[in-house]
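Before I ask anything, let me first share the structure, which is written out below as structure tokens.
One chain of protein is taken out of this complex; the other chains stay put.
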Amino acid sequence: MQEITTTHKPLIVAFCCNWCSYAGADLAGSSRLSYPAEVKIIRVPCSCRVNPIFVLKAFQRGADGVILCGCHPGDCHYSTGNYHTRRRMALMFSMLNYFGIEKERTRIEWVSAAEGAKFSQVMNDFAKTINELGENRRLEDLRCKK
Amino acid sequence: MQRIGVFICHCGSNIAATVDVERVTEALAKEPGVVYAVNYQYMCSENGQQLIKNAIAEHRLTGIVVCSCSPRMHEATFRKTAEAAGLNAYMVEIANIREQCSWIHKDIEEATEKAIVLARTAVAKILLDKPLTAGETGVTKRALVIGGGIAGIQAALDIADAGYEVDIVEKRPTIGGRMAQLDKTFPTLDCSACILTPKMVDCAQSDKINIFSYSEVEEVKGFVGNFDVKIRKKARHVDETKCTGCGVCMASCPSKKGLNEFNMNLNNRPAIYIPFAQAIPNVAIIDPEQCLKLKSDKCGLCQRKCGVGAIDYKQEDSFVERKYGAIVVATGFRPIKLDNFNEFGYADNKDVVTSLELERLMNAAGPTKGTLLRPSDGKHPKVITFIQCVGSRDVSGCGKPYCSKICCMYTAKHAMLIREKYPDTEVHVFYIDIRTPGKNYDEFYRRAVEQYGVDYIKGMVGKVYNENGKLMVQGSDLLDNKQIVIPSDLVVLATAIEPDPSVRDIATKLTISIDTNDFLTEAHAKLRPVESPTAGVFLAGVCQGPKDVPETVSQASACASKVIGLLAKDKLKGNPCVSHVDENMCTGCSQCEQVCPYGAITYIDKEFRIGGGKTETRRVASVNPAVCQGCGACTVTCPSGAMDLYGFSSAQILKEVEAICKR
Amino acid sequence: MKFSYYPGCTLKTQAKDLDRYARLSAAALGVDMEEIKEWQCCGAVYPLAKDEIGVKLSAVRALDYAKHEDGLLLTLCSACHNVIKRVNDDMRNDADINLRANNYLALDEKYNGETKVVHYLEMLRDYVGFDNIKKAVKNPIKKKIGAYYGCLLLRPGKVMAFDNPENPTIIEDFITAIGGTPVKYPFRNECCGAYVKLVNPDLTERKSKKVLENAKENGAEIVITACPLCYYNLKQTPCEDMEVVYFTELLAEALGVKD
Partner (left out) sequence: MSDIFTVENIKRISGTDVRKCMKCGKCSGRCPAFDDMDIKPHQFVTMLGQGRVEELLSSKAIFNCLSCMACVERCPRGVAPANVIEAVRDTVERMQGGDAIKAEDIPAIVDELIPQQLLMSAFRKYKK
């Protein structure tokens, strides 16, 4: 395995739905279950609010990984939102893979409000994967980096 | 130009121990748009809130970012603070630097860096925030209950008791539902009619309750607090206001071939009939399929005999339109059809009956006047075999995959009642598992075994066939590892129950969701079990899932309390973070309408100016903010980008992404 | 109306009557039964093991033959019908069996279950129509007749899709059409004891006896069947005043074409 360059600090954007995953993240926090600081959370009402453009934007601005978290299928606060997410993102992620963004850089996870431990474990695992993959430059728009 | 204030909370040492709050304050003060940044020990405290209020006034802030605990904790607090200081409550953003930062990181450098990024992200978002006002709508102080079984009756009585008007719409000619057909109720064995009919009478006598019997919901429009419902009153050919329920017409009717639905078609009734003695309303109805007058214009006897002139052969369906603030769905169940279970011989043998048929056969008001006689020859059955799980827990496609829940208990009840009344009768029960959780339930079942000597056989029946007038029940006795044949006189099938098929139509009209078994879906399986996902629509009884009478009554009362809570409000304040449409971009493609789980989106034809003094009419989406719950499904589905969400706009989220990705 | 016809081994030897009367009746009803060329034994029993491919191939050959004719394969013997219908279902729904059978046979064009397998009784019901048979009847069979379905025509119900597997009516309707009185008896879809005859004849005899006794108790004078093995097992069972005949024989008699 190649040695990972320590100079690169990865950037991970996590979209969390307000009702399950964001609450799961809160539980991880109040249980003091750590996960790497490179994970930054954006709160959305439902995972289905995540437009593929948001994911593209993240990679355009140099994100190394994007993860979506929602309620477990069948438990969506809005009944069916995460089903849309699941289908939509399966397509989106396979398209990104085609563009050269390794499929490991995108992930979708179902985390309930009670799964603080799972949230932390998922984030640790994802950050580890991203760290191993190293820097992602494939979609980065350098014009944005003045 | 926005003037943003940033307030960084120490949360005692919860934040300040890991995050260098001074550095965060310094960094944020330099952010474009930020005119003021300060840190304080407890922002949520009285003093902290006062600090915010003062800063808003002093620095003429247009928005505030509070870097503190999770917004799930204190967002509401700081919104109130902002509002008290004259700011719009929605010009508040929270950067969660406790749960997402100080509590999970140990390294001060790392945590401080992250806190700054999170605060900047919140600033990026608030710069695009707009003042939002939650819309208000009035509430019609009347509830509609669809279905007049025990669930509907209980919900209606409770709502009426709180002083609100309730209408019950029942598709059958009388209220009472399935419970009215039962003989006794477990686990106390009190007579079903004795406990139900007083409630039915209460409904009839309450000046708050209005019963639309033999009626169906035709159309539902509107939203929580303001439903417009059209009700079809089917023609019963009898004037309800005149009929006294004397029954003279029934005695005079020459057509007696109609199947008595109330008695599960086990006997016949005249073409003009009152379903049962305690029917509410106690008004006759004519079955147009059987009535000689309606079929061939012969007869007319009942009209001549009726002392009050209530018979009206020319009556037609009529419609009533009313407004409601809340709707309770209580459409109930029916036993499944047994076409896929011919191994039990139901189709070919009159003495193979369903449990609901047995209820009628044992009921004092039933076809046998309460004496248990078998349908084929009217003799007392000496050996009775019960078969449980007929069609339940069946994933082969023939039956239902779920447990019907009530069968174990009612079978124990039947077995016990039979042994009590006819001690010389032999009773066998084939079971797969006995499921009797509930207060006094398992004790009840054990009583059937221990006190009444009912023979429970662990195993399933493979075939029931007639041999020399005996019903041969061939099944396995798994504990004995034998195949046994029990020559029986009567076989009772604990038939699975399914939601009444009318529920599909009702669900479509109310835009509430239905699961793969046609049960209505609740808003949250654990925490909102009586609410549908559609605001203002509530669920009671078996339409939501299999349940027995006590559970149904509890759920109905829970429903009523939810309805009362809603009707008690004069105004409903909505969530302002709802979808809105840019009509100039909308192409009217309908995709948003299809993904909306609440039916909040409709289409309107609207005139647009297209220059040169001309206008054109286009079909565009229109969001009802009172119905929209703000999930955002439509915003992503919209192919033209016309849909957006207040409070979580696409532009805001993109700015947040940018802020996070800024290295 | 033309059908590719798969007679099967037994119909060429011990069950010649079943075949002969079927052909005579079909001719009388205007149905063209064209025997497929070079058919091979169907294997008599459908192999339940998922890894048995070889014994399914002859059925696939027959099916493929019919596909290139009118796409309808007519069967008469219950066993052949069962095997061919189930193999056809495999070719439609079991990707593994489909792949292996096609690889083995290397046909010009892959066979994917296109042929429709029709039993002679289904042909009478769905293509000729029992009403038309009723009209063509010259000598109504005025007897009380018990239909014996056995297992092979009915089960597994989802694959065979022949009739309601627990409460079939097709043979009863056939009996009514030829002027008889159908006698419904509970054991009409019970097993006769089948091939176990060779290793445990006692079991087979008990099963066949039960069927005949049950038919008799319910008032049947004749029991009719479509299966040579059922026919043999029932015939071997002593039961007074009970005739066992192939259904085609009664049909030919009713149509006045029995020689």
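Note that the chains are named A, B and C in the order they appear, and that numbering of residues resets to 1 at the start of each chain.
Heads up, the rule we're going with is that a residue touches a chain if its C-beta (ideal position, glycine included) is under 8 Å from a C-beta of that chain, and two chains touch if they have at least 3 such contacts.
Because the structure is a prediction, the values reported are computed rather than measured.
Enquirer: I'd like the shown chains that the missing chain touches, ordered by label.
Expert: When the entire complex is considered, the left-out chain reaches B, C.
Enquirer: Using the document's definition of touch, tell me which of C:21, C:65, C:232 or C:247 contacts the absent chain.
Expert: The one listed residue touching the chain not shown is C:232.
Enquirer: Please identify which residue in C:71, C:140 or C:156 touches the non-displayed chain.
Expert: Selected residue, touching the omitted chain: C:156.
Enquirer: Just name the one of B:281, B:332, B:475 or B:499 that touches the chain not displayed here.
Expert: B:475
Enquirer: Determine and list the chain B residues touching the chain excluded from the picture.
Expert: 343, 389, 393-399, 432, 458-463, 474-476, 478, 481, 483
Enquirer: Can you list where chain C touches the absent chain?
Expert: Against the left-out chain, chain C lists 8-10, 13-15, 41, 43-45, 47-52, 55, 77, 79, 151, 154-157, 165-166, 190-191, 193-200, 203, 207, 227-229, 231-232, 235-236.
Everything below uses one rule, namely that only the chains that are shown with their structure count from here on.
Enquirer: Where the centres are mean C-alpha positions, what is the separation of chain B from chain C, in Å?
Expert: Each chain reduced to its C-alpha mean, chain B and chain C end up 51 Å apart.
Enquirer: Residues of chain C that contact two or more other chains, please.
Expert: Residue numbers touching two or more other chains: none in chain C.
Enquirer: Tell me, which parts of chain A touch chain B in their complex?
Expert: 9, 11, 13, 18, 22-23, 25-26, 28-30, 32-35, 37, 40-46, 48-54, 57-58, 61-63, 75, 77-81, 84, 88, 120, 145
Enquirer: For chain C, which residues count as touching chain B in their complex?
Expert: By the definition above, chain C touches chain B via 158, 164-167, 184, 186-187, 214, 217.
Enquirer: If you look only at chain B, which of its residues touch chain A in the complex?
Expert: The contact residues of chain B facing chain A are 70-73, 96, 98-101, 103-107, 110-111, 113-114, 117-118, 121, 513, 521, 523-525, 533, 577, 595, 597, 629-633, 635-637, 645, 648, 650, 653-654, 656-658, 660-663.
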